[in-house]
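Here the complex is missing one protein chain, while the rest keep their positions.
Moving on to subunit A:
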Amino acid sequence: MISSVLVANRGEIARRVFRTARSLGLSTVAVYSTADAAAPFVDEADAAVHLPGNAPGETYLRAEPIVEAALRAGADAVHPGYGFLSENAAFAQAVLDAGLTWVGPPVDAISSMGSKIESKKLMAAAGVPVLAELTPAEVSAADLPVLVKASAGGGGRGMRVVSRLEDLAGEIEAASAEALSAFGDGTVFCERYLAAGRHIEVQIMADQHGTIWAVGERECSIQRRHQKVVEEAPSPLVERIPAMRPLLFDAARKAAAAINYVGAGTVEFLADESGEFYFLEMNTRLQVEHPVTEETTGLDLVELQFAVAAGDRLPPEPPPTVGHAIEVRLYAEDPQHDWQPQTGVLHRFEVDSSVRVDSGVADGSVVSPYYDAMLAKVIAYGTDRSTVARRLAGVLDRAAIHGVRTNRELLAWVLRHPAFLAGETDTAFFDTHGVGEPADERAVRLAALAAALADAAGRRTGLPSGWRNLASQPQRKSYRVGETTYDVEYRLTRDGLVVDGDIRLLASSPTRVVLEVDGVRRVFEVAAYDGLVCVGPISLTPVPRFVDPATRVAAGSLVAPMPGTVIRVGVAVGEVVKQGQPLLWVEAMKMEHVIAAPADGVVGALHVEAGQQVEVGAVLAVVGEDV
(Lines give C-alpha, C1' and ligand atoms only; values in the text may rest on other atoms or scores of the structure.)
Protein backbone atom coordinates (compact mmCIF):
# COMPACT_ATOMS: atom_id res chain seq x y z
CA MET A 1 0.00 0.00 0.00
CA ILE A 2 1.50 3.33 -1.08
CA SER A 3 0.88 6.29 1.17
CA SER A 4 3.54 8.77 0.15
CA VAL A 5 5.35 9.19 -3.14
CA LEU A 6 8.59 10.95 -4.00
CA VAL A 7 8.83 12.20 -7.56
CA ALA A 8 12.43 11.96 -8.69
CA ASN A 9 11.96 14.74 -11.19
CA ARG A 10 11.18 18.40 -11.56
CA GLY A 11 8.95 20.92 -13.24
CA GLU A 12 5.88 20.02 -15.21
CA ILE A 13 6.00 16.24 -14.71
CA ALA A 14 6.55 16.52 -10.96
CA ARG A 15 3.42 18.66 -10.74
CA ARG A 16 1.53 16.26 -13.01
CA VAL A 17 2.33 13.27 -10.80
CA PHE A 18 1.58 15.21 -7.62
CA ARG A 19 -1.85 16.09 -8.97
CA THR A 20 -2.88 12.48 -9.33
CA ALA A 21 -1.10 11.47 -6.12
CA ARG A 22 -3.10 14.04 -4.20
CA SER A 23 -6.34 12.89 -5.76
CA LEU A 24 -5.48 9.38 -4.59
CA GLY A 25 -4.82 10.64 -1.10
CA LEU A 26 -1.07 10.16 -1.27
CA SER A 27 1.25 12.65 0.28
CA THR A 28 3.88 14.08 -2.00
CA VAL A 29 7.62 14.57 -1.74
CA ALA A 30 9.75 16.62 -4.11
CA VAL A 31 13.46 16.77 -4.60
CA TYR A 32 14.91 19.98 -5.92
CA SER A 33 18.16 21.50 -7.06
CA THR A 34 19.40 24.86 -5.86
CA ALA A 35 18.13 26.61 -8.99
CA ASP A 36 14.69 25.06 -8.52
CA ALA A 37 14.28 26.14 -4.89
CA ALA A 38 11.50 28.57 -5.79
CA ALA A 39 9.88 26.43 -8.48
CA PRO A 40 6.15 25.73 -8.20
CA PHE A 41 6.57 21.96 -7.96
CA VAL A 42 8.63 22.36 -4.78
CA ASP A 43 6.03 24.58 -3.24
CA GLU A 44 3.20 22.24 -4.10
CA ALA A 45 4.79 19.17 -2.56
CA ASP A 46 3.92 18.28 1.01
CA ALA A 47 7.61 17.85 1.70
CA ALA A 48 10.73 18.55 -0.29
CA VAL A 49 14.38 17.64 -0.02
CA HIS A 50 17.14 19.80 -1.40
CA LEU A 51 19.71 18.26 -3.72
CA PRO A 52 22.65 20.69 -3.55
CA GLY A 53 23.92 21.86 -6.90
CA ASN A 54 22.34 22.57 -10.25
CA ALA A 55 23.74 20.45 -13.05
CA PRO A 56 21.64 17.29 -13.49
CA GLY A 57 24.74 15.24 -12.74
CA GLU A 58 24.87 16.81 -9.30
CA THR A 59 21.17 16.61 -8.64
CA TYR A 60 18.38 14.85 -10.51
CA LEU A 61 20.69 12.22 -11.95
CA ARG A 62 22.03 11.08 -8.60
CA ALA A 63 20.29 7.94 -7.42
CA GLU A 64 21.76 7.72 -3.96
CA PRO A 65 20.73 11.06 -2.47
CA ILE A 66 17.29 10.72 -4.05
CA VAL A 67 16.66 7.35 -2.44
CA GLU A 68 17.99 8.78 0.80
CA ALA A 69 15.62 11.72 0.43
CA ALA A 70 12.69 9.34 0.00
CA LEU A 71 13.59 7.51 3.16
CA ARG A 72 14.21 10.70 5.12
CA ALA A 73 10.91 12.24 4.04
CA GLY A 74 8.98 9.06 4.76
CA ALA A 75 8.02 8.28 1.17
CA ASP A 76 7.23 4.66 0.46
CA ALA A 77 7.23 4.92 -3.31
CA VAL A 78 9.26 6.65 -6.01
CA HIS A 79 7.86 7.89 -9.32
CA PRO A 80 10.62 8.79 -11.76
CA GLY A 81 8.63 10.94 -14.20
CA TYR A 82 10.33 11.07 -17.60
CA GLY A 83 13.93 11.87 -18.46
CA PHE A 84 16.62 11.95 -15.75
CA LEU A 85 16.65 8.57 -13.97
CA SER A 86 13.34 7.31 -15.35
CA GLU A 87 14.96 4.69 -17.53
CA ASN A 88 17.90 3.96 -15.29
CA ALA A 89 17.74 0.34 -14.15
CA ALA A 90 20.29 0.88 -11.41
CA PHE A 91 18.13 3.59 -9.92
CA ALA A 92 15.04 1.41 -10.08
CA GLN A 93 17.01 -1.32 -8.35
CA ALA A 94 18.26 1.08 -5.68
CA VAL A 95 14.67 2.15 -5.00
CA LEU A 96 13.57 -1.44 -4.63
CA ASP A 97 16.61 -2.29 -2.50
CA ALA A 98 15.66 0.48 -0.13
CA GLY A 99 12.33 -1.25 0.40
CA LEU A 100 10.37 1.33 -1.57
CA THR A 101 7.80 0.80 -4.29
CA TRP A 102 9.05 1.63 -7.79
CA VAL A 103 6.29 3.22 -9.83
CA GLY A 104 7.69 1.96 -13.10
CA PRO A 105 8.43 -1.17 -15.06
CA PRO A 106 10.50 -4.11 -13.79
CA VAL A 107 14.24 -3.51 -13.62
CA ASP A 108 14.89 -6.16 -16.27
CA ALA A 109 12.49 -4.53 -18.69
CA ILE A 110 14.29 -1.24 -18.27
CA SER A 111 17.68 -2.86 -18.84
CA SER A 112 16.63 -4.72 -21.93
CA MET A 113 15.20 -1.57 -23.51
CA GLY A 114 17.93 0.67 -22.10
CA SER A 115 20.32 -0.26 -24.83
CA LYS A 116 18.87 0.66 -28.18
CA ILE A 117 21.22 -1.75 -29.87
CA GLU A 118 20.19 -4.67 -27.69
CA SER A 119 16.53 -3.80 -27.72
CA LYS A 120 16.35 -3.81 -31.49
CA LYS A 121 17.75 -7.32 -31.59
CA LEU A 122 15.23 -8.38 -29.02
CA MET A 123 12.38 -6.85 -30.94
CA ALA A 124 13.45 -8.36 -34.23
CA ALA A 125 13.43 -11.73 -32.52
CA ALA A 126 9.93 -11.09 -31.18
CA GLY A 127 8.66 -10.37 -34.68
CA VAL A 128 8.52 -6.61 -34.42
CA PRO A 129 9.64 -4.86 -37.64
CA VAL A 130 12.96 -3.03 -37.15
CA LEU A 131 15.33 -0.83 -39.19
CA ALA A 132 18.70 -2.45 -39.69
CA GLU A 133 21.41 -1.12 -37.47
CA LEU A 134 24.66 -0.03 -39.05
CA THR A 135 28.09 -0.45 -37.56
CA PRO A 136 29.73 2.98 -37.63
CA ALA A 137 32.88 1.62 -39.19
CA GLU A 138 30.96 0.04 -42.07
CA VAL A 139 28.76 2.93 -43.05
CA SER A 140 29.11 3.55 -46.78
CA ALA A 141 27.97 6.35 -49.04
CA ALA A 142 24.96 4.27 -50.01
CA ASP A 143 23.70 4.30 -46.44
CA LEU A 144 23.68 8.08 -46.22
CA PRO A 145 22.14 9.94 -44.60
CA VAL A 146 22.54 8.11 -41.32
CA LEU A 147 21.42 8.92 -37.85
CA VAL A 148 23.91 8.68 -35.00
CA LYS A 149 22.05 7.93 -31.78
CA ALA A 150 22.98 7.57 -28.17
CA SER A 151 22.17 4.07 -27.08
CA ALA A 152 21.05 5.27 -23.68
CA GLY A 153 19.47 8.41 -25.04
CA GLY A 154 16.20 10.08 -25.61
CA GLY A 155 14.82 13.50 -26.24
CA GLY A 156 17.10 14.14 -29.17
CA ARG A 157 20.22 14.47 -27.09
CA GLY A 158 23.29 12.76 -28.44
CA MET A 159 21.57 12.45 -31.80
CA ARG A 160 23.16 13.61 -35.06
CA VAL A 161 22.21 13.35 -38.72
CA VAL A 162 25.22 12.77 -40.92
CA SER A 163 25.01 13.21 -44.67
CA ARG A 164 28.71 13.35 -45.57
CA LEU A 165 30.91 10.40 -44.89
CA GLU A 166 33.86 12.58 -43.84
CA ASP A 167 31.77 14.12 -41.06
CA LEU A 168 30.88 10.79 -39.55
CA ALA A 169 33.83 10.30 -37.22
CA GLY A 170 33.56 13.80 -35.80
CA GLU A 171 29.82 13.59 -35.27
CA ILE A 172 30.10 10.22 -33.59
CA GLU A 173 32.64 11.70 -31.23
CA ALA A 174 30.46 14.71 -30.49
CA ALA A 175 27.33 12.60 -30.05
CA SER A 176 29.22 10.31 -27.77
CA ALA A 177 30.46 13.20 -25.64
CA GLU A 178 26.97 14.66 -25.43
CA ALA A 179 25.51 11.28 -24.56
CA LEU A 180 28.11 10.77 -21.88
CA SER A 181 27.35 14.11 -20.28
CA ALA A 182 23.59 13.68 -20.51
CA PHE A 183 23.11 10.02 -19.72
CA GLY A 184 26.39 8.88 -18.24
CA ASP A 185 26.85 6.43 -21.13
CA GLY A 186 28.72 7.36 -24.30
CA THR A 187 27.65 4.39 -26.45
CA VAL A 188 26.27 5.43 -29.84
CA PHE A 189 25.06 3.57 -32.90
CA CYS A 190 23.98 4.39 -36.44
CA GLU A 191 20.95 3.56 -38.50
CA ARG A 192 19.56 4.66 -41.81
CA TYR A 193 17.99 8.06 -41.53
CA LEU A 194 14.51 8.45 -42.94
CA ALA A 195 14.47 12.17 -43.58
CA ALA A 196 10.71 12.42 -43.87
CA GLY A 197 9.19 9.65 -41.84
CA ARG A 198 6.22 9.63 -39.54
CA HIS A 199 6.76 9.20 -35.86
CA ILE A 200 3.98 6.96 -34.56
CA GLU A 201 3.94 5.50 -31.10
CA VAL A 202 1.66 3.24 -29.11
CA GLN A 203 0.85 3.72 -25.47
CA ILE A 204 1.24 0.53 -23.49
CA MET A 205 -0.21 -0.13 -20.09
CA ALA A 206 0.46 -3.50 -18.54
CA ASP A 207 -0.33 -5.01 -15.14
CA GLN A 208 1.57 -7.59 -13.13
CA HIS A 209 -0.92 -10.24 -14.14
CA GLY A 210 -0.27 -10.44 -17.84
CA THR A 211 -2.76 -7.96 -19.21
CA ILE A 212 -1.16 -5.69 -21.79
CA TRP A 213 -3.10 -2.81 -23.24
CA ALA A 214 -2.29 -0.96 -26.40
CA VAL A 215 -4.18 2.16 -25.30
CA GLY A 216 -4.06 4.01 -28.59
CA GLU A 217 -1.51 5.51 -30.89
CA ARG A 218 -0.05 8.97 -30.98
CA GLU A 219 1.66 10.78 -33.79
CA CYS A 220 4.59 13.01 -32.92
CA SER A 221 6.07 13.65 -36.31
CA ILE A 222 6.53 17.37 -35.96
CA GLN A 223 9.94 17.63 -34.41
CA ARG A 224 12.81 19.98 -34.19
CA ARG A 225 16.29 18.70 -33.54
CA HIS A 226 14.68 15.28 -33.11
CA GLN A 227 12.60 16.56 -30.27
CA LYS A 228 8.83 16.42 -30.52
CA VAL A 229 6.96 19.69 -30.39
CA VAL A 230 3.46 18.81 -31.61
CA GLU A 231 1.83 15.54 -30.62
CA GLU A 232 -1.62 14.20 -31.25
CA ALA A 233 -3.92 11.29 -30.88
CA PRO A 234 -5.10 9.61 -32.96
CA SER A 235 -2.44 9.74 -35.70
CA PRO A 236 -3.50 11.41 -38.95
CA LEU A 237 -1.53 8.78 -40.85
CA VAL A 238 -3.25 5.88 -39.08
CA GLU A 239 -6.59 7.61 -39.56
CA ARG A 240 -5.80 7.68 -43.28
CA ILE A 241 -4.66 4.03 -43.32
CA PRO A 242 -6.86 2.42 -40.65
CA ALA A 243 -5.50 -1.02 -41.46
CA MET A 244 -2.24 0.06 -39.79
CA ARG A 245 -3.77 0.30 -36.36
CA PRO A 246 -4.22 -3.40 -35.49
CA LEU A 247 -0.73 -4.10 -36.85
CA LEU A 248 0.76 -1.31 -34.78
CA PHE A 249 -1.05 -2.34 -31.64
CA ASP A 250 -0.08 -5.93 -32.18
CA ALA A 251 3.59 -5.04 -32.66
CA ALA A 252 3.49 -2.87 -29.56
CA ARG A 253 1.94 -5.57 -27.46
CA LYS A 254 4.47 -8.06 -28.75
CA ALA A 255 7.26 -5.70 -27.82
CA ALA A 256 5.93 -5.31 -24.30
CA ALA A 257 5.28 -8.98 -23.89
CA ALA A 258 8.79 -9.85 -25.06
CA ILE A 259 10.22 -8.11 -22.04
CA ASN A 260 7.45 -8.93 -19.55
CA TYR A 261 6.57 -5.31 -19.35
CA VAL A 262 4.58 -3.86 -16.45
CA GLY A 263 3.33 -0.30 -16.12
CA ALA A 264 3.14 2.54 -18.60
CA GLY A 265 5.43 2.42 -21.58
CA THR A 266 5.57 3.56 -25.15
CA VAL A 267 6.64 1.69 -28.21
CA GLU A 268 7.88 4.10 -30.87
CA PHE A 269 7.79 3.40 -34.57
CA LEU A 270 8.92 5.19 -37.67
CA ALA A 271 6.39 4.87 -40.46
CA ASP A 272 6.37 5.89 -44.09
CA GLU A 273 3.47 7.31 -46.05
CA SER A 274 2.44 3.87 -47.26
CA GLY A 275 1.94 2.69 -43.69
CA GLU A 276 5.10 0.57 -43.43
CA PHE A 277 6.58 0.98 -39.97
CA TYR A 278 9.72 0.07 -38.05
CA PHE A 279 10.43 -0.26 -34.38
CA LEU A 280 12.50 2.66 -33.10
CA GLU A 281 12.64 2.12 -29.40
CA MET A 282 10.55 1.46 -26.37
CA ASN A 283 10.40 4.07 -23.67
CA THR A 284 9.96 2.33 -20.37
CA ARG A 285 8.30 5.24 -18.66
CA LEU A 286 5.51 7.75 -18.88
CA GLN A 287 5.89 9.88 -22.03
CA VAL A 288 5.88 13.68 -22.16
CA GLU A 289 2.96 13.49 -24.57
CA HIS A 290 0.84 11.10 -22.50
CA PRO A 291 -1.91 13.72 -22.03
CA VAL A 292 -3.22 13.35 -25.59
CA THR A 293 -3.92 9.69 -24.82
CA GLU A 294 -5.54 10.65 -21.54
CA GLU A 295 -7.75 13.17 -23.31
CA THR A 296 -8.92 10.73 -25.96
CA THR A 297 -9.45 7.78 -23.60
CA GLY A 298 -10.50 9.45 -20.38
CA LEU A 299 -7.81 7.52 -18.53
CA ASP A 300 -5.47 8.91 -15.90
CA LEU A 301 -2.28 7.10 -16.86
CA VAL A 302 -0.49 8.17 -13.69
CA GLU A 303 -3.32 6.74 -11.62
CA LEU A 304 -2.98 3.49 -13.54
CA GLN A 305 0.78 3.53 -12.92
CA PHE A 306 0.11 3.67 -9.18
CA ALA A 307 -2.53 0.99 -9.47
CA VAL A 308 -0.38 -1.53 -11.31
CA ALA A 309 2.58 -0.73 -9.07
CA ALA A 310 0.35 -1.70 -6.16
CA GLY A 311 -0.52 -4.97 -7.93
CA ASP A 312 -4.01 -4.04 -9.12
CA ARG A 313 -5.47 -5.72 -12.17
CA LEU A 314 -6.35 -3.86 -15.35
CA PRO A 315 -9.70 -4.57 -16.99
CA PRO A 316 -9.24 -6.92 -19.95
CA GLU A 317 -9.63 -4.20 -22.59
CA PRO A 318 -8.69 -0.49 -22.62
CA PRO A 319 -11.43 2.07 -23.17
CA PRO A 320 -11.96 3.14 -26.78
CA THR A 321 -10.41 6.26 -28.25
CA VAL A 322 -12.87 9.09 -28.80
CA GLY A 323 -12.29 12.45 -30.47
CA HIS A 324 -9.00 14.14 -31.14
CA ALA A 325 -6.38 15.66 -28.87
CA ILE A 326 -3.38 17.81 -29.78
CA GLU A 327 -0.55 18.75 -27.47
CA VAL A 328 2.02 21.41 -28.13
CA ARG A 329 5.18 21.84 -26.14
CA LEU A 330 5.91 25.41 -25.20
CA TYR A 331 9.64 25.82 -25.12
CA ALA A 332 11.71 28.77 -24.03
CA GLU A 333 13.58 28.93 -27.29
CA ASP A 334 14.04 31.03 -30.40
CA PRO A 335 12.97 29.05 -33.48
CA GLN A 336 14.24 31.80 -35.78
CA HIS A 337 17.71 31.53 -34.32
CA ASP A 338 18.48 27.87 -34.55
CA TRP A 339 16.11 27.06 -31.69
CA GLN A 340 18.44 28.70 -29.27
CA PRO A 341 17.24 28.00 -25.73
CA GLN A 342 16.22 31.08 -23.80
CA THR A 343 16.67 31.81 -20.13
CA GLY A 344 15.47 34.49 -17.78
CA VAL A 345 12.60 35.51 -15.60
CA LEU A 346 9.18 34.45 -16.79
CA HIS A 347 7.28 37.44 -15.46
CA ARG A 348 3.91 36.16 -16.42
CA PHE A 349 2.58 32.85 -17.61
CA GLU A 350 -1.11 32.68 -18.26
CA VAL A 351 -2.80 30.32 -20.67
CA ASP A 352 -6.55 30.18 -21.12
CA SER A 353 -7.94 27.50 -18.81
CA SER A 354 -10.39 26.27 -21.43
CA VAL A 355 -7.67 23.83 -22.46
CA ARG A 356 -5.46 21.54 -20.42
CA VAL A 357 -2.21 23.16 -19.36
CA ASP A 358 0.45 21.00 -17.76
CA SER A 359 3.04 23.55 -16.78
CA GLY A 360 6.12 23.61 -14.65
CA VAL A 361 6.17 27.36 -14.26
CA ALA A 362 4.23 30.19 -12.72
CA ASP A 363 4.43 33.98 -12.80
CA GLY A 364 7.93 34.97 -11.77
CA SER A 365 9.54 31.59 -12.44
CA VAL A 366 13.15 31.67 -13.51
CA VAL A 367 14.03 29.65 -16.59
CA SER A 368 17.51 28.45 -15.77
CA PRO A 369 20.09 27.20 -18.22
CA TYR A 370 20.48 23.88 -16.42
CA TYR A 371 17.50 21.89 -17.61
CA ASP A 372 15.22 21.26 -20.52
CA ALA A 373 13.64 24.52 -21.64
CA MET A 374 10.08 23.20 -21.83
CA LEU A 375 7.77 25.53 -19.94
CA ALA A 376 4.49 23.75 -20.38
CA LYS A 377 2.37 21.49 -22.49
CA VAL A 378 -0.88 22.84 -23.77
CA ILE A 379 -3.43 20.23 -24.76
CA ALA A 380 -6.72 20.76 -26.52
CA TYR A 381 -9.34 18.11 -27.04
CA GLY A 382 -12.44 17.98 -29.23
CA THR A 383 -14.29 15.92 -31.74
CA ASP A 384 -12.73 17.30 -34.87
CA ARG A 385 -8.99 17.62 -35.55
CA SER A 386 -9.02 20.91 -37.40
CA THR A 387 -11.30 22.58 -34.88
CA VAL A 388 -9.02 21.42 -32.09
CA ALA A 389 -5.99 22.74 -33.96
CA ARG A 390 -7.59 26.13 -34.55
CA ARG A 391 -8.77 26.40 -30.97
CA LEU A 392 -5.33 25.54 -29.64
CA ALA A 393 -3.75 28.10 -31.97
CA GLY A 394 -6.14 30.74 -30.67
CA VAL A 395 -5.30 29.85 -27.08
CA LEU A 396 -1.61 30.21 -27.87
CA ASP A 397 -2.20 33.60 -29.49
CA ARG A 398 -3.96 34.87 -26.43
CA ALA A 399 -1.60 33.37 -23.88
CA ALA A 400 0.32 35.89 -21.81
CA ILE A 401 3.90 34.69 -21.76
CA HIS A 402 6.12 37.51 -20.65
CA GLY A 403 9.83 37.61 -20.10
CA VAL A 404 11.23 34.74 -22.09
CA ARG A 405 11.04 34.17 -25.80
CA THR A 406 9.14 30.98 -26.63
CA ASN A 407 8.14 28.94 -29.66
CA ARG A 408 4.53 30.01 -29.14
CA GLU A 409 4.14 31.77 -32.51
CA LEU A 410 5.74 28.85 -34.27
CA LEU A 411 3.33 26.41 -32.63
CA ALA A 412 0.31 28.50 -33.56
CA TRP A 413 1.70 28.79 -37.09
CA VAL A 414 2.06 25.01 -37.34
CA LEU A 415 -1.46 24.44 -36.05
CA ARG A 416 -2.84 26.74 -38.75
CA HIS A 417 -0.59 25.49 -41.53
CA PRO A 418 -2.51 23.95 -44.45
CA ALA A 419 -0.11 21.01 -44.50
CA PHE A 420 -0.68 20.33 -40.84
CA LEU A 421 -4.43 20.63 -41.23
CA ALA A 422 -4.25 18.22 -44.15
CA GLY A 423 -2.49 15.72 -41.89
CA GLU A 424 0.78 16.03 -43.77
CA THR A 425 2.92 15.89 -40.71
CA ASP A 426 6.22 14.17 -41.35
CA THR A 427 9.38 14.63 -39.32
CA ALA A 428 10.78 16.98 -41.94
CA PHE A 429 7.91 19.43 -41.45
CA PHE A 430 10.16 22.36 -40.51
CA ASP A 431 12.71 21.51 -43.20
CA THR A 432 9.91 21.50 -45.76
CA HIS A 433 7.87 24.45 -44.59
CA GLY A 434 10.34 26.57 -42.63
CA VAL A 435 9.67 27.91 -39.17
CA GLY A 436 7.21 30.66 -40.00
CA GLU A 437 8.00 34.31 -39.96
CA PRO A 438 8.51 36.43 -36.93
CA ALA A 439 5.59 38.78 -36.27
CA ASP A 440 5.12 40.99 -39.29
CA GLU A 441 6.73 44.39 -39.46
CA ARG A 442 3.50 46.33 -39.26
CA ALA A 443 2.26 44.39 -36.24
CA VAL A 444 5.54 45.07 -34.46
CA ARG A 445 5.36 48.78 -35.35
CA LEU A 446 1.88 49.00 -33.89
CA ALA A 447 3.00 47.09 -30.83
CA ALA A 448 5.89 49.53 -30.39
CA LEU A 449 3.48 52.45 -30.67
CA ALA A 450 1.14 50.84 -28.14
CA ALA A 451 4.10 50.24 -25.82
CA ALA A 452 5.12 53.89 -26.11
CA LEU A 453 1.59 55.13 -25.45
CA ALA A 454 1.13 52.82 -22.47
CA ASP A 455 4.43 54.12 -21.15
CA ALA A 456 3.15 57.67 -21.63
CA ALA A 457 -0.05 56.78 -19.80
CA GLY A 458 2.00 55.44 -16.92
CA ARG A 459 3.88 58.71 -16.67
CA ARG A 460 0.76 60.85 -16.82
CA THR A 461 0.39 63.51 -14.19
CA GLY A 462 -2.56 65.90 -14.08
CA LEU A 463 -1.02 67.73 -17.01
CA PRO A 464 -1.60 66.70 -20.63
CA SER A 465 0.99 64.13 -21.65
CA GLY A 466 3.96 65.68 -23.42
CA TRP A 467 2.31 69.11 -23.52
CA ARG A 468 4.17 71.88 -25.36
CA ASN A 469 3.20 75.47 -25.97
CA LEU A 470 5.67 75.43 -28.87
CA ALA A 471 5.81 71.99 -30.37
CA SER A 472 9.10 71.35 -32.08
CA GLN A 473 9.89 67.67 -31.63
CA PRO A 474 7.77 64.57 -31.32
CA GLN A 475 8.16 62.23 -28.36
CA ARG A 476 10.69 59.64 -29.37
CA LYS A 477 10.97 56.13 -28.03
CA SER A 478 12.74 53.11 -29.43
CA TYR A 479 12.15 49.44 -28.97
CA ARG A 480 14.16 46.50 -30.10
CA VAL A 481 12.85 43.21 -31.37
CA GLY A 482 15.64 40.82 -32.17
CA GLU A 483 18.17 42.75 -34.19
CA THR A 484 15.74 45.37 -35.40
CA THR A 485 15.16 48.68 -33.69
CA TYR A 486 11.77 50.32 -34.06
CA ASP A 487 11.65 54.07 -33.52
CA VAL A 488 8.34 55.48 -32.44
CA GLU A 489 7.57 59.15 -32.90
CA TYR A 490 4.33 60.65 -31.70
CA ARG A 491 2.77 63.72 -30.22
CA LEU A 492 -0.30 63.93 -28.06
CA THR A 493 -2.09 67.15 -28.82
CA ARG A 494 -5.37 68.82 -28.10
CA ASP A 495 -6.67 67.14 -31.24
CA GLY A 496 -5.42 63.71 -30.29
CA LEU A 497 -2.56 61.50 -31.34
CA VAL A 498 -0.28 62.78 -34.09
CA VAL A 499 1.59 59.91 -35.65
CA ASP A 500 2.45 58.48 -39.06
CA GLY A 501 -0.47 56.61 -40.55
CA ASP A 502 -4.24 56.58 -40.07
CA ILE A 503 -4.20 55.89 -36.36
CA ARG A 504 -6.35 57.38 -33.64
CA LEU A 505 -5.86 56.90 -29.92
CA LEU A 506 -9.17 55.97 -28.32
CA ALA A 507 -7.96 55.18 -24.80
CA SER A 508 -4.78 54.38 -22.97
CA SER A 509 -3.65 53.18 -19.60
CA PRO A 510 -0.34 51.66 -18.53
CA THR A 511 -1.71 48.21 -19.29
CA ARG A 512 -4.07 48.74 -22.18
CA VAL A 513 -4.05 50.86 -25.32
CA VAL A 514 -6.98 51.13 -27.68
CA LEU A 515 -6.18 52.39 -31.15
CA GLU A 516 -8.27 52.86 -34.23
CA VAL A 517 -6.08 51.72 -37.09
CA ASP A 518 -7.42 52.43 -40.57
CA GLY A 519 -10.86 52.70 -39.07
CA VAL A 520 -10.68 49.46 -37.10
CA ARG A 521 -10.65 49.47 -33.31
CA ARG A 522 -7.87 47.35 -31.86
CA VAL A 523 -7.02 46.64 -28.26
CA PHE A 524 -3.42 46.15 -27.15
CA GLU A 525 -2.70 44.58 -23.77
CA VAL A 526 0.57 45.93 -22.49
CA ALA A 527 2.74 44.67 -19.66
CA ALA A 528 5.97 46.43 -18.82
CA TYR A 529 8.80 44.93 -16.84
CA ASP A 530 12.34 46.00 -16.22
CA GLY A 531 13.92 46.07 -19.67
CA LEU A 532 10.94 44.41 -21.33
CA VAL A 533 7.52 45.37 -22.54
CA CYS A 534 5.03 42.82 -23.83
CA VAL A 535 2.28 43.91 -26.17
CA GLY A 536 0.00 40.96 -26.74
CA PRO A 537 2.27 38.22 -28.03
CA ILE A 538 5.03 40.63 -29.07
CA SER A 539 7.92 41.25 -26.73
CA LEU A 540 9.91 44.43 -27.11
CA THR A 541 13.02 45.65 -25.40
CA PRO A 542 12.84 49.36 -24.65
CA VAL A 543 16.02 50.99 -25.89
CA PRO A 544 17.31 53.30 -23.16
CA ARG A 545 17.50 56.96 -24.15
CA PHE A 546 21.07 57.04 -22.98
CA VAL A 547 23.92 54.60 -22.99
CA ASP A 548 26.59 54.94 -20.37
CA PRO A 549 29.77 54.97 -22.48
CA ALA A 550 31.41 52.73 -19.87
CA THR A 551 29.01 49.95 -20.84
CA ARG A 552 29.34 50.27 -24.60
CA VAL A 553 30.66 47.14 -26.25
CA ALA A 554 33.54 47.55 -28.68
CA ALA A 555 32.73 46.85 -32.32
CA GLY A 556 33.66 43.32 -33.39
CA SER A 557 32.98 41.96 -29.91
CA LEU A 558 31.63 38.47 -29.65
CA VAL A 559 29.29 38.05 -26.75
CA ALA A 560 27.99 34.96 -25.01
CA PRO A 561 24.61 34.06 -26.55
CA MET A 562 23.45 32.63 -23.22
CA PRO A 563 24.83 31.83 -19.82
CA GLY A 564 27.15 28.84 -19.92
CA THR A 565 30.64 27.53 -19.57
CA VAL A 566 33.51 28.07 -21.98
CA ILE A 567 34.68 24.57 -22.78
CA ARG A 568 37.42 25.31 -25.26
CA VAL A 569 39.28 28.25 -26.73
CA GLY A 570 40.66 27.55 -30.18
CA VAL A 571 42.59 30.72 -30.94
CA ALA A 572 45.08 33.06 -29.34
CA VAL A 573 45.31 36.82 -29.28
CA GLY A 574 46.88 38.13 -32.47
CA GLU A 575 45.85 35.12 -34.51
CA VAL A 576 44.53 35.81 -37.98
CA VAL A 577 41.09 34.26 -38.41
CA LYS A 578 38.76 33.65 -41.33
CA GLN A 579 35.09 34.45 -41.32
CA GLY A 580 33.18 31.56 -39.78
CA GLN A 581 36.25 30.06 -38.13
CA PRO A 582 35.34 28.68 -34.70
CA LEU A 583 37.05 30.70 -32.00
CA LEU A 584 35.68 29.12 -28.88
CA TRP A 585 33.00 26.77 -27.67
CA VAL A 586 30.45 27.48 -24.98
CA GLU A 587 28.39 24.78 -23.39
CA ALA A 588 24.98 25.89 -22.28
CA MET A 589 21.64 24.22 -21.89
CA LYS A 590 23.39 20.92 -22.52
CA MET A 591 24.35 22.01 -26.03
CA GLU A 592 27.66 23.08 -27.44
CA HIS A 593 27.60 26.48 -29.09
CA VAL A 594 30.34 27.57 -31.42
CA ILE A 595 31.42 31.17 -31.32
CA ALA A 596 32.80 31.86 -34.77
CA ALA A 597 34.63 34.81 -36.28
CA PRO A 598 32.06 37.27 -37.73
CA ALA A 599 34.51 38.32 -40.45
CA ASP A 600 38.08 37.90 -41.52
CA GLY A 601 40.31 39.64 -39.03
CA VAL A 602 42.66 39.41 -36.12
CA VAL A 603 41.78 38.30 -32.63
CA GLY A 604 42.27 41.52 -30.72
CA ALA A 605 41.31 40.29 -27.29
CA LEU A 606 40.23 37.13 -25.52
CA HIS A 607 38.38 37.74 -22.32
CA VAL A 608 37.76 34.15 -21.26
CA GLU A 609 39.52 30.86 -20.79
CA ALA A 610 38.33 27.28 -20.83
CA GLY A 611 36.25 26.32 -17.82
CA GLN A 612 35.09 29.87 -17.19
CA GLN A 613 31.42 30.51 -16.46
CA VAL A 614 30.01 33.34 -18.58
CA GLU A 615 26.83 35.37 -18.35
CA VAL A 616 24.70 36.14 -21.35
CA GLY A 617 26.09 39.20 -23.13
CA ALA A 618 29.55 38.81 -21.64
CA VAL A 619 32.22 39.81 -24.14
CA LEU A 620 34.17 36.67 -24.98
CA ALA A 621 36.54 37.89 -27.65
CA VAL A 622 37.08 40.80 -29.97
CA VAL A 623 37.93 40.33 -33.61
CA GLY A 624 39.45 43.40 -35.19
CA GLU A 625 40.09 44.28 -38.80
CA ASP A 626 43.04 42.69 -40.47
CA VAL A 627 45.96 45.06 -40.35
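Everything below uses one rule, namely that contacts are C-beta pairs under 8 Å (C-beta built on N, C-alpha and C of every residue); 3 or more make two chains touch, one makes a residue touch a chain; residues count from 1.
Note that contacts and distances are computed from a predicted model.
For the chain that is left out, the UniProt protein name among "Sulfate ABC transporter permease subunit CysW", "Acetyl-CoA carboxylase carboxyltransferase component", "ABC transmembrane type-1 domain-containing protein" or "Spore coat protein CotJA" is "Acetyl-CoA carboxylase carboxyltransferase component".
From the options A:27, A:340, A:475 or A:539, the residue with contact to the chain not on display is A:475. Only one of A:240, A:313, A:337 or A:459 touches the chain withheld from this view, namely A:459. The omitted chain makes contact with subunit A at the following residues, 455-456, 459-470, 472-473, 475-477, 492, 494, 545-549.
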